[in-house]
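Just below is one structure, and these are the notes that go with it.
Only one protein chain is missing; all other protein chains are in place.
Let's look at chain A:
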Amino acid sequence: MRFMLLFSRQGKLRLQKWYTATAERDKKKMVRELMQVVLARKPKMCSFLEWRDLKIVYKRYASLYFCCAVEEQDNELITLEVIHRFVELLDKYFGSVCELDIIFNFEKAYFILDEFLMGGEIQDTSKKSVLKAIEQADLLQEVYDYF
């Protein structure tokens, strides 16, 4: 996976994760371009599209678009599955997740993503173990904050 973006229907970026080193300017350009393409699509259209030399897999959950860019040989369906698994994790962690959760706790969202994906590859397929790691880390943070 090259990168993952979360953006709202209004075109506000909520989360971005790049798994390859990209120049800041290129990133901005890509994000803008991609948001335009994805937001222009009708609800019944396919979740996969080819964009530049990449395949874009996106899915809309409420007002939030989850958008992944994968290489050509990668499987779109499993990418869709990855997106869904990430959403499930967010949902489990926040308890019926909404856009605001991600806006205000974006660092947590990042952390969940990091526990689930690493370097663009799935790190752990078990929801339980991902959530356990996050809980442990939260605990650790609280302990540090306390002292």
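As a convention for this text, contacts are C-beta pairs under 8 Å (C-beta built on N, C-alpha and C of every residue); 3 or more make two chains touch, one makes a residue touch a chain; residues count from 1.
In this text, contacts and distances are computed from a predicted model.
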| item | value |
| --- | --- |
| Omitted chain, identified by the protein name its UniProt record gives, among "AP-3 complex subunit delta-1", "Histidine-containing phosphotransfer protein", "Autophagy-related protein 13" or "Pyrroline-5-carboxylate reductase" | "AP-3 complex subunit delta-1" |
| Residue among A:Glu76, A:Asp91 or A:Asp114 that touches the chain left out of view | A:Asp114 |
| Missing-chain contacts mapped onto chain A | 13, 15-19, 21-24, 28, 31, 42, 44, 73, 75, 78, 81, 103-104, 106-107, 110-111, 114-115, 118-119, 121-126, 129, 133, 136-137, 140-141, 144-145 |
